[in-house]
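For this depiction, one protein chain was excluded, whereas all remaining protein chains were kept in their positions.
For chain A:
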Amino acid sequence: MTVTHLQRPSTVAGTPAKPTGRPRRTTGRHGGPMVYTLLTITVVLSLFPLYWIFVAASRTNAELNSTTPPLFPGARLFGNIQAATEQAAIGRALVISLVVSLAVALGAVVTSTLAGFALSHLHIRGQRLWMAGIVATMMVPLQLGVIPLFIVMARLDLVGNPIAVILPYLASAFCVFFMRQYLVTAMPGELLEAGRVDGASTRRIFWSIVFPIARPGMAVLAMLTFMTSWNEFFWPIVVLNGDNPTTQVAISQLGQGYVHDQSVILAGTLLCTVPVIVVFAALGRQIVGGILQGAVKS
């Protein structure tokens, strides 16, 4: 298997990521017209389905089902959105999703920063075993434990309660791995030693040395976790119901329900998708930078 490690972050996420620190391709590696043409085709294919939600959500069902489908947005967007919110509790779903995703992002980042600090810089018995265990559990799909998890939630009387979709995501092996790699490269051991020599307690070292250094990594991880949590489907659909849906549950209700109006279904979908897309488009540079930094290296 590949050995994975983070590259030392060359830029701090949050500041414009200039491609410094990387060898600039100087000879013959500039993209020619062919490269730009192919990239344009790829981008069109990537973005067209997203554009299409807009078109479909702003038309009437009849227009959508005409022999030549429309290519441009129409005037029915708000009417369709209104119809969609009457069919599924989308407004409520948006609030629930926001609260759930924020809680999950916050919780997972806190637990993984603590654990990542311990695994990167503290002395722990069985260090290697811990890391091996964490990498292994990243590979194993925990959603296969969905049935006992449902039984647990039923016993805790949490079926249908949004808390049930927060709890299982507060501890993520991926997040721990990410923060551990980040701290290994971003925080020199000497810094910790210096703090130690000065007589600082571990807690003090954590707050005044580790935390400031970890913050950019935590921010990227929080954004990624928020996005994943917002888009989570399998567990929410199992444990939640129509009274307390997340956005994904609401979308699936629209898709599976009695609504046969495609443009209304897609208007609801649009409403549930826009928040994440907006966040992503605004912070895309940082998120992509974070993925490039944290990506698996050979």
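Following the convention adopted for this analysis, a contact is a pair of C-beta atoms (placed from the backbone, for glycine too) under 8 Å apart; a residue touches a chain by one contact, two chains touch by 3 or more; residues count from 1.
We take it that contacts and distances are computed from a predicted model.
Peer 1: UniProt protein name for the omitted subunit, picking from "YciI family protein", "Putative tricarboxylic transport membrane protein", "ATP-dependent DNA helicase RecQ" or "Sugar ABC transporter permease"?
Peer 2: Spelling it out: the chain absent from the display is recorded in UniProt as "Sugar ABC transporter permease".
Peer 1: With the missing chain put back, which residues of chain A would touch it? List them for me.
Peer 2: Residues 1-2, 7, 17, 19, 22-31, 35-36, 38-39, 42-43, 45-47, 49-50, 52-53, 56, 64-69, 110-112, 114-115, 117-119, 121-125, 127, 130, 137, 139-152, 154-155, 167-168, 170-171, 173, 176, 189, 192-193, 196, 202, 205-206, 227, 230-231, 233-234, 238, 247-248, 251-252, 254-256, 262, 265-266, 269, 272-273, 276-277, 280-281, 284-285, 287-288, 291-293, 295-298 of chain A touch the chain absent from view.
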